[in-house]
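First the structure, then my questions, so here it is.
Omission of a single protein chain aside, the complex is shown with its protein chains in their original locations.
In order of appearance the chains are A, B and C, and numbering begins at 1 in each one.
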Amino acid sequence: MATVDIDLPHVKDDDSHHHGPAKGLGRWLYTTNHKDIGSMYLIFSLCMFMIGGMMALVIRAELFQPGLQLVEPGFFNQMTTMHGLIMVFGAVMPAFVGLANWMVPLQIGAPDMALPRMNNWSFWILPFAFLILLSSLFMPGGGPNFGWTFYAPLSTTYAPDSVTFFIFGVHIMGASSIMGAINIIATILNMRAPGMTMMKLPLFVWTWLITAFLLIAVMPVLAGVVTMMLMDIHFGTSFFNAAGGGDPVLFQHIFWFFGHPEVYIMILPAFGIISEIIPTFARKRLFGYSSMVYAVASIALLSFVVWAHHMFTVGMPLVGEVFFMFATMLIAVPTGVKVFNWIATMFRGSMTFETPMLFALAFVVLFTLGGFSGLMLAIAPADFQYHDTYFVVAHFHYVLVPGAIFSIMAAAYYWLPKWTGHVLNETMGKTHFWLSFVGVNLTFFPMHFVGLAGMPRRIPDYALQFADFNSMASVGAFIFGFSQLVFIYNVVQNVRAGQKATDRVWEGAHGLEWTVPSPAPYHTFSTPPKID
Amino acid sequence: MTKAMVLALSLFVLPAKADWQVNMTQGVTELSREIFDLHMLIFWICVVIGVAVFGVMFYSIFKHRKSKGAVAEHWHENTTVEVIWTVVPFVILISMAVPATATLINMYDTSEADVDIQVTGYQWKWRYQYLNEDIDFFSNLSTPRDEINNVQVKNSNYLLEVDKPLVIPVNKKVRFLITSNDVIHSWWVPNFAVKKDAIPGFVNESWVRVEEPGIYRGQCTELCGKEHGFMPIVVEVKAEADYARWVADQKAMKLISAGAASQNYAVADLIAKGEGVYNAACAGCHQVNGQGMPGAFPAITASAIATGPIQKHLDIVLNGKAGTAMQAFKQQLSAVDLAAVVTFQRNGLGNSVGDSIQPSAVQQ
Amino acid sequence: MKLWLRALLSTMSAFLGVQSNERRERDFIDGKFPVFVAAGITFTLLFLLAVYGLVQFVLWSVD
Partner (left out) sequence: MQAKPTTNRLVIRLLAGAVFMFGFCFALVPLYDVFCDITGLNGKNFNRGPAADTRVDSSRTVKIQFVTVNPSDMPWEFRPTVRDLRVFPGEDKVTSFYAANPTGNWMVAQAVPSVTPFEAAPYLNKINCFCFDRQPLEAGSDVEMPLVFVVDPDLPEHISTITLSYALYDITGSAEVSKNSTSDDKGPASL
């Protein structure tokens, strides 16, 4: 994550009469500059990552030993639910939108985003959405306690009164994502510099373009299902209430129709980031650029036909189970194959291992590990033993923490010198990497074992045979949690005082963003760059 | 590689001692062994692919480093290689899909069952109704609250023990009709490889044919509220003769408890018995000390109902209160237990109303 | 008609995740965006029907 200092020094840029950033708070409130908005998204995402992380530590602290020590089961459920919601909608997605805001205009030679005012608005409604969500923790009856997947009827008839705040929070987050997606599509399609044809778009831009289409197709479905919940709770309809002719399984189908494309929304931008970083440090062009672009597009389309592999045990006719098993296994091919592209890029390259490359390599290894456990989960009969156990928790944490989070860390270490003009401290970066690497594996690898041994998900207390691996996971969680402070200290310390960054920053770097001075002037590409 | 990973990898094949169990249970039914074999087959395929892929990667990381003078080459596309590394995983997937489909088809076997049991999920307990016989009982967590709150030492079956386990015959096809009373639960016994969601308003079907008598434990696996982690499943598989004797005992006990309801009990006995019933059925929400939880569950101590007219107190225990978490306990507790717990609530937990109620009065 | 066929072909290869560079350049030069969207959606439906047909065949061949 990037922490850009509040009063960035007045930047000399070519036409100096041009007004620089306004002074004081007004600058951040009224900014329509894609760099400021990108920084705000990234700082917001870092704060949410910390809040979500603290909730994770509460969960792991309770699960350190059998028996209820710290929190009472009702509050424990609120922590698991809020941890999920904040990490998914507050840490990962805004971080990717922040990176897109910063890098897409720089990489396609555009002066700014297509709709700057909407860009400002889609950021500024996010803090209020999460204020609404987090404030429900302090309301009588407590915050949302029905899991981040908020299955009905637990989230409708049996929910605490604060569920309406949860619903409005989700509405606003959805609106912010849709506006962000529209902005990115308009920028990429309409504002490329002359000569920057669609064929030459960097892969980060391609993955974000496809992710934006996914967002526009899927966030309204989330808004729809949450509106149906609102109508069930307050206006006496019964979409999900069996008494009035509704069906709780209908909720699960609609939620996961949104849910599976959503997990692709959280990983495709990571594919883009890794495809930018590995070629730079391997000093070799990305292997099979065309295959990557076509595969990412097909993954986006195919992600709409596999949703029910989250529901193998809900009771489906045999035809349904076999169909979704086959479909899920088939789309694992174009997704998994992308790992080979990265390895082929490294093969016979000339590699150096600065911090961004370390995070990228850890992404390739550990994300693939998560992909393997995902493939095991796709086998429907075996899923009857895995479903809703800690094996599933281990799976999605392996694809999300060493997956999405490590790719965001790699992007921060990789592009921060361009944003701030100062290079982060390399030893602190490596310390942060190795602590995070050990922490992530020590936390989530034992979860495979307790999951296979039979420990269900979302329980505040467990039987004695799961005790040892759980205590190991809790120790790992605290290591991983506190190692993020090393990152924050590194950023805060070196944003201004760090060693000056050259324009190219990394020796193997290609791309339009590196032709701009570091730190990137407040207004770049006012006159479109010439692209050979 | 941290100690945990080295240890885990070495133990991964053999299911190790209980507290270091790293792998899925093989289970006691033909289906659970089939699923275990499927799990291990796909696990080993993933390990082989992983070793191959990461081998190439680490070789490249080690060999093609700038510090060792490697100079980057300029090829960046080779369609034939890409086609190969797409078709090979495709073929591997087919080899996985065939046995998986076969197992899945076996699981959807709709042949005639010998025993039909309706499993109903309640908020935070299971109810078992034998459709062929007239047996119907609730199965509550029996781990004492003191063990959960770390006052007492935890016994070996901590959180996996119930007061009345489900009893089924061995080598017989037992069919479960799984449904729910309030929210979605999920009925899972790892040793049977049976897991089915219990959905309110609808019935799901599952079956098992157990090959070895014994006691098998499982847990609710779908988030269902506050006590989701505290509603275990215990199934006792008995030999044919023992099962028949158990069914006869159940029927006999039903008569005895019917008779017991007509006797009169001393108030002191009612209070003593009532405290046990209170801790099992009511302490989950109203807490052991009767203070309840402000904003969520009302207190019993000095409550208007518990100190008011006894008939209203009995009515709310019998029929519950619509729209709140207070359930109807009429079907869940016997007449004797109901009389005992009402009497206890009126004369214990800081209340001393002084009146009591007999089981026979409860039945009107 | 030729453009439509080429769009279908390259969408099929996209579903495999493999595409050659020169075929991609030709697609981007003379290919029209809505044609590719239509090809993509028809291919997803084809994929759906193909897998459904495969499932019916597998289940039919068993009992």
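Everything below uses one rule, namely that a contact is a pair of C-beta atoms (placed from the backbone, for glycine too) under 8 Å apart; a residue touches a chain by one contact, two chains touch by 3 or more.
Worth saying up front: this structure is predicted, and the values here are computed from it rather than measured.
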Report, in label order, the displayed chains that the undisplayed chain touches. A, B
Contact partner of the left-out chain, one of A:137, A:193, A:250 or A:365: A:250
If I consider the whole complex, including the chain that's not displayed, which of B:60, B:86, B:101 or B:120 touches that chain? B:120
Residue touching the undisplayed chain, where the options are A:134, A:223, A:392 or A:509: A:223
Residues of subunit B in contact with the chain that isn't shown? 108, 110-113, 116, 118, 120, 122-123, 131-132, 175, 177, 179, 181-182, 199-205, 318-320, 322-323, 327-328, 330-331
Positions on subunit A contacted by the hidden chain, ascending: 32, 111-112, 114-116, 178, 181-182, 185-186, 189-191, 216-221, 223-225, 228, 236, 239, 242-245, 247, 249-250, 253-254, 257, 315-320
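Rule of thumb we're sticking to: only the chains that are shown with their structure count from here on.
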Round to the nearest whole Å and give the separation of the Cα centres of subunit A and subunit B. 33
Distance between chain centroids, defined by C-alpha means - subunit A, subunit C (Å): 29
Distance between chain centroids, defined by C-alpha means - subunit B, subunit C (Å): 45
Can you list the subunit A residues in contact with two or more other chains? 288-291, 318, 322, 326, 330, 333-334, 337
Using the touch rule from the top of the page, what residues of subunit C touch 2 or more other chains? 16-21, 58-59
Interface with subunit B, subunit A side, in the complex: residues 66-69, 73-74, 77, 140-142, 145-147, 151, 153-154, 158, 242-243, 247-249, 282-291, 313-315, 318, 321-322, 325-326, 329-330, 332-334, 336-337, 339-340, 343-353, 361, 364-365, 368-369, 372, 375-376, 379-382, 384-385, 387-389, 438, 441-442, 445-446, 448-449, 452-454, 456-465, 467-469, 472
Complex contact set, residues of subunit B against subunit C: 77, 79, 82-83, 86, 101-102, 105
Touching residues on subunit C, where the partner in the complex is subunit A: 10-11, 13-21, 23-25, 28, 40-41, 43-44, 47-48, 51-52, 54-56, 58-59
